[in-house]
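One structure, pasted below without further comment.
Missing here is one protein chain; the remaining ones are kept as they sit in the complex.
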Amino acid sequence: MSETAAGLRIRGLRVVFDGFVAVDGVDLDVEPGDIRFLIGPNGAGKTTLVDAVTGLVKATGSARFGEQELLGRDVHRIARLGVGRTFQTAALFEELTVLQNLDIAAGAGRSPWTMLRRRGAVPDDVAYALETIGLTDRRGVLAGTLAHGQKQWLEIGMLLVQNARLLLLDEPVAGMSHEEREATGELLGRVAGDRTVVVIEHDMDFLRRFADTVTVLHAGKVLSEGTVAQVQADPKVQEVYLGHASTHDTAHDEPVAQGAEA
Amino acid sequence: MLRIEGVHAGYGRSTVLHGVDVTVDDGKVTAVLGHNGAGKSTLLRAAIGLLRPKQGMVLFGGEDVTKLAPHVRVARGMAYVPQGQQCFPHLTTAENLQLVADGRRGGRQALASALDLFPALNGLMRRRAGLLSGGQRQQLAIARALITRPKLLLLDEPTEGIQPNVVAEIEQAVLSLAGVDGLSVLLVEQHLGFALRAAHRYHVLESGRVTSSGAGGTGAEPAVRAALTV
Amino acid sequence: MLRFHRRRLAACSVALAAALAVSACGSKTGESDTTGGVTADTSGDTVKVGLLNSLSGTMAISEVTVRDAIMLAVEEINAAGGVLGKKLAPVGEDGASDWPTFAEKAEKLIKVDRVAAVFGCWTSASRKAVKPVFEENKALLFYPVQYEGLEQSPYIFYTGATTNQQIVPGLDYLKAQGKKSVYLVGSDYVFPRTANKIIKAYAEANGLKVLGEDYAPLGSTEFGTIVNKVKASKAEAVFNTLNGDSNVAFFKEYKSAGLTAASMPVVSVSIAEEEVKSIGTQYLSGQLTAWNYYQTTTGAANDKFVKAYKAKFGADKPTSDPMEAAYVSVYLWKAMVEKAGSFDVEKVKGASNGVTFEAPEGLVTIDGATQHIHKTARIGKIGDDGLITEVWNSGGPVKPDPYLKGYPWATGLS
Amino acid sequence: MNGLKLNPRARAWLGFGLGAVVLFAAAPALLTDFRLSLLAKYLCFAIVAVGIGLAWGRGGLLTLGQGVFFGLGGYAMAMHLKLADAGEGNMPDFMELYGQLDELPAWWAPFANPVFALAATVLLPMLVAFGLGSLVFRRRVRGAYFAILSQALAAAMVILLIGQQGTTGGTNGLTDIEGFFGYDLDDPVNQRMVYFIIAGVLLALLALTRQLMHSRYGELLVAVRDSENRVRFLGYNPANVKLVAYVVAAGMAGLAGALFVPAVGIISPALIGIVPSIEFVIGVAVGGRAALLGPVLGAVAVAWAKTALSERFPGTWTYLQGAMFVLVVAFLPGGLASLWGMVKRRRETAAPLVPQADAPVLVKEAAA
Partner (left out) sequence: MTVILGQLFTGVSIGAVLLLIALGLALTFGQMNVINMAHGEFIMAGAYTTYVLQQTITDAGLSLLVALPIAFAVAGAMGVLLEWALIRRLYTRPLDTLLVTWGVSLMLQQLARDIFGAPNVQTKAPDILTESTSLGTDLSIANSRLFILGLVVLAVAALTAALKFTPLGRRIRAVVQNRDLAAVSGIPTARVDRLTFFIGSSLAGVAGVALTLLGPIGPTMGTNIIIDAFLVVVVGGIGQLKGSVIVAFVLGMLQAMVEYLTTLSVAKVIVFIAIVAFLQWRPQGLFTLRTRSLA
C-alpha cells in the first residue's frame, strides 16, 4: 500500500461564483501523515475549497498533490491521482449493497473484461476495508438502509479501497452519537498512516481529540493555522469562531474584508 | 404558543428526531441547544412544515397544524428564518422583501418597520440578494420573516457564519424583538452565551432527543456546557 | 436487489405465457391457414368487405372523408339488395397513418375477416406497403386516389387518376394558356417527385421552362423561403403537388407575398373541395386544380351522389374527387362481381375489362389490362363560394396509361 | 409461491426454460400464422425494449431516439435483401422507378455482401450511438436535455431519409421484400423460421443483458444513474459507463430492426420518427423499466394492445392507448413488473425497488 508519500500544497486558490468570492486566495500545506482539520463558520469556504481541489468547481491558483497539479483536470482524473473525498450528507449508492459500494470504489482501474463479469469472491482490499470499518457482517444489506454513522464509515471505507492518498472528509461526524464519534475518530487514526488527511469539522470536541493541525478559514481566507492549542489561543479565532458569545463584549475592531460590503 | 409533542422525523429512511417535546410559551424565547447534527434544524423544519413528522404533533396556538402546508402555517402566524442566510439570490433585496409583503394587509407598513430594525438594508435595496454579504443576507432573512407579522419566530442559528460586527446587530435585534407585541421565539443556537441571555427556557438536544432542559439566563451556562460536553 | 430480479424472472415468464394465451384465445376463431391466397368467406348471408383508412394520425384529415364515401356506397348497395343477393358487411380498420400498420391491417382483413375486397389507402407509401400483402394472398384492393403511375399490380384496381389523366392534362392546359415557364413545388415523397420528373420531361419536349423545383417535408408548415424563391423566379405559373396540411400554409404564405391567381396561377393536383374548405377561399380564389371530378360536375348521377352524401354527413360537407373515386370503386367492384357471377378474386379480375359504371364524374370504364379506369380529365377554377367549377375538360374519358407508353417524350421515365 | 425456494441460478434457468417453452412450443402451436407473424413483430419491439431497459432503467438515459437505431439496422438488412431480390448486377425496383439512377450508388454496393450487411445491422447503429453519445455524455448533457436531443435526432433522421428518395425509397421506405437469404418469405414455413430466429435472438439477448446487469459493470451503471458525481469522485468517467449502455442498446435496436424486415417485409421512415421512438419507451415504462423482463412484457403488451384495441375499437382506440400510458406512467412508475414487487413487499418488508433517475434533493442546506 505504500507509495511515495505526497502532500497537498495549495497556492492562491480563488473561487468566484457569479461575482461572489467564495474562496479568496487561500494558501495551504498539508504534509503526509498529518490529520488537518479545516474549520470556520458556515460560508467560510471550506466545502468550496474541497470542491475546487477535487475538480467540482472551477478555481484559479494552484493546488498540487505531490508532483501533480490538480486544478484544471476532470473530476475523475483527479480521483485517479489518489484524491478521495466524502460529502456532508453521505453520498452512497443507496440501491446497491455495502459490498457493491465498496467493490465499485475499488474498481476504477479494472479492465473491461473484469467489469463485464460478475464479482466472484470478495476482493482482498474490499474484505480488509469491510473489516476496518466494521461492516463485514452487514455487507449484504443495501447501503440506503444503514444507520447514519455506518454510512459515513462506508464512505471512508470506499476511500480506503479506492486507495486514495489524499482524503478530504466533509463533516464526517455530523449527526453522530458520542460513541460513533469516538469510533470514527479512531478509524481516522488507523486510516491516516502515511496518507494526507483533511477534515472539515465543526465539532470542537472531536477536533481537540483527533486533530494534528488546524486551519481556520473565514470569509474565504485563511484566518489562522497551527496546532490545536495555537489556534485556540489565537484571539482572532476566538472571535469569529470558537465562541463569540462569550467574547461578545470585546470591541469589534477586526477589519473584515468583504468584497460585497456596501 | 407552540407545542411540539413526541415528534419523530427524518429524511427518507433515516430518522433524526426520536420523540422530541418542546414548548414555547407566549411572548417568551425558548432556546434549543446542541451539537451540529443533533437535530436542531430538523426540529425547526418539522415545526414549520417543510418536513412532515413520521409521528407526533405540532400544535400552534392550540391548533393542530401537523398536516398544514408551510405557507398556511405562516398565515397562522408562524415565521421561520432558516440556517445559512438563505434568500432568493436572483431577486433584489427590495424584491425579496416585497415578495412577502405582496397581497398582505398592512404589508407595506410591516415592510417599513422591518427595515427600521435593519437600517443597513435601506442602502442595498437594488442589489441582487446573492451578492450581499452573509451578515446582510441574514438581516434580510430576518426582516423578510418579520413582514408577515408573526406571533412566533423560528430562528435557526441566526448568528452562525456572520462577521462579528453584524452579529452584534443581529443579536440586538433578536433580543429587542422577543416579547414585543407578544412575539414568541424558538431560537436554535450553538453559541451559548447569546442563546441563554435571550432565552426564558432552554432544551438541549442530543442525537435527536431532548437530554436536558431548564430555565434560561446566563446563570444556566455552566450547566448547559456540562450537558453539551459529555 | 439481485434476488428480486431472479424471482421476477420466473413470475414474468408466467405472465408472458398468460399474455400469449390471452392473445391466442382472442384471435383464433375464424382464422385459417391457407397457403398462397385466402378465399373470401362468402358462405353466409352477408359478405364482408374491408375498409382500410387512417382514422388517426396525420393522414386522418383526408382519409376519413374517403371512409365516409365508401360507407355511403356500401349502404346504398345494401339498400338496393346487396351484391349477388348478399348484403355487404363492412369491416373497418385504422391504418393510423403508419405504413407498416397498413400492412398489418390489410393482412388481418384478408386472413382473419376473410373479406371479399378491401377499399382504401391514400398515400403511395401505404399502397406500396400493402401491395405485397395483397399479391401474396391474392386478394383485391381498390385504391381510390390519384397517384404517380408507374405501377400495375394484378391485385390492385386503381380508380383514381394516373398521371396521364391528371398531370398531363394540367400541363396541356397551361400550355394552351400560353404559359412559358413554371415553378414546381411539392411535398417530399413519391408522388410529387415522380410527378415532377414527368413534368420536366413534358416541359423539355414542349418548350416550357422549369425555373425551379422545391420540396417540403410532409407536414411542413413553413413556406417563407419557398415562396420567396417562387416569387423571385418570376415564373408564369406554379405546378403544386404539395399534400395535405402543407397546402394550407403554402397558400397563406403565397397570398401574403402578394402573389395572386392573376399574376402567377397555381395548378394544384391535391386540392379538392375538402381542402378548399380547410384553406379558405380568401387564399384560393381563382386558383386552378386538375382532377376528374368536382362537386359541380353536371349530370344526374352526381346530383344523386351529392344529395345522398350531404343528407348523410351534413349539408356543409363537400364532395371531392378522391371521395367520388372511392364511392365509384365499390360500385365497380359490385359490377365486376355481378358480371363474373362470383366473389372469387380471379373470376372477378377476369370479368373486369370493359365493366362500366355511370359515375358522378360521368361514364367510367375499367381497362382490364392495366386495372385502371378511363376517366375524364377536368381543369377547374376555385370560386369564392368554395366550389370548383370546370374551365376545361378532355372532352371524354382518357384511356389510362400508367407507364406513359403513349407519350414519346416520356420514354426515359419508366 | 413461498414453497418454491430455488437458488437464483436455478430460477434463472427455470425462467429461461419456461420462456423457451412459451416462445418455441406454445406460441407456434396456439397461434395462427397471421398472429404468429404479429408476435414476431412484437418480439422485435421487445428486443428494442431490452436495450432501452438497460440504458434507461439501469442507466437513467431516457433515449427517445431508438427508432433511429432500429431504422439503421432495418435499412441495412433491407438494402441487402432488396439487392438479393434484384439479383446480381441489377438495381432494386424502386431505384429504377424513382431514382432513375444508371448504377447502384456507391454506398449501397457493400450491402450486397451478406456478411457486411449483417455486421452493419448491429455495428452501424452502435457506431452512430458511439459518435453522438461520446459527444453528448462527455459534455454532461443529460436528463431532459438528452431526451429532447435524442428525439430531435429521430426527427432529423426521418427528414434525411425522406429527402433521399431515389436511394432510400423516401417515405415509402424499402418494401416488397421477397426473400431472406435464399428463402422465400411468402412461404409460411419460412415465416415461421423467421419467427423462431427472432424468438431465439430475444432469449439470447435477455441472457446477455442479464449477465450485463449482474456484472460489475451493471452495478456501476446503477451507481452512475443514482449518483453520477459520486462515481466521478471514485475515478471513473461516467461518460464512458453511459456510453457502453447507450451503444449496447443501439446495437440491440439495430438487430431488432434487421429482424423486423423479414418478419414484416417493410422498413420505412414511419418506424424511425418521434412517434415510434416514444412508443418503444412507453412499452418499457409500462412493463417496468428497471427489471429485466419488464421491458419485454411491456413492449409485447403495448404492441398487442395496440393491435387488439384498434381492431375492436377502430375509431376510439387512441383514447384507450393514451389513457393506458398516462395511468401506468403516472401512477405505477415501476410499471407492471412492480406490481409483483409490491405484493412481495407487503408480505415481507424489503427495500424499495423503483429507483428515480432524478431523485429530489431532500436536504437543502446552505453550502458551507
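We just call them A, B, C and D in the order they show up, numbering each chain from 1.
In this section, a residue touches a chain if its C-beta (ideal position, glycine included) is under 8 Å from a C-beta of that chain, and two chains touch if they have at least 3 such contacts.
Just so it is clear, the structure is predicted and the values come from calculations on it, not from any experiment.
Of the listed positions C:Tyr202, C:Tyr283 or C:Trp392, the one in contact with the omitted chain in the full complex is C:Tyr283. For the chain missing from the display, the contacting residue among D:Ala119, D:Leu160 or D:Val343 is D:Leu160, taking the whole complex into account.
Contact with the chain that does not appear here is found for just one residue of C:Gly258, C:Gly354 or C:Gly396, C:Gly258.
Touching residues on chain B toward the chain that is not drawn are 48-50, 69-72, 74-75, 79-80, 82, 86-91, 95, 98-100, 102-104, 130, 144-145, 148.
For chain C, the residues touching the absent chain in the complete assembly are 55-58, 60-65, 188, 214-217, 219-222, 224-226, 228-229, 231-232, 244-245, 248-249, 252-253, 255-258, 274-275, 277-280, 282-283.
Take chain D: the residues that touch the chain left off the picture are 62, 64, 132, 135-136, 139-141, 143-145, 147-149, 151-153, 155-156, 159-160, 162-163, 274, 278, 281-282, 285, 316, 318-319, 321-326, 329-331, 333, 356-360, 364, 366-367.
What we mean here is this: only the chains that are shown with their structure count from here on.
Computed centre separation for the pair chain A/chain B is 30 angstrom, with centres defined by C-alpha atoms.
Rounded to whole angstrom units, the spacing between the C-alpha centres of chain A and chain D is 43.
Centre-to-centre spacing of chain C and chain D amounts to 34 Å, using the average Cα coordinate of each chain.
Across the assembly, chain B contributes residues 12, 83-85 that each touch 2 or more other chains.
Shared interface positions of chain D, defined as residues touching 2 or more other chains, are 214, 351, 363, 365-367. By the touch criterion stated above, chain A contacts chain B in their complex at residues 18-20, 41-44, 144-145, 147-148, 171, 173-178, 202-203, 205, 219, 239-240, 243-246, 248, 252, 254, 256, 258, 260-262. Against chain D, the residues of chain A that register as touching in their complex are 42-44, 46-48, 54, 56, 74-76, 79-80, 84-85, 87-89, 91-96, 100-101, 103-105, 107-110, 114-119, 142, 144-145, 158, 162, 170-171, 200. The touching residues of chain D, counted against chain C in their complex, run 8, 11-12, 14-15, 18-19, 22, 26-27, 30-35, 37-39, 41, 97-98, 100, 159, 162-163, 165, 170-173, 175-178, 186-188, 210, 213-214, 264-266, 268, 270-271, 275, 291-294, 296-297, 300-301, 304, 307-308, 310-311, 314-315, 317-318, 336-337, 340-341, 344, 350-351, 353.
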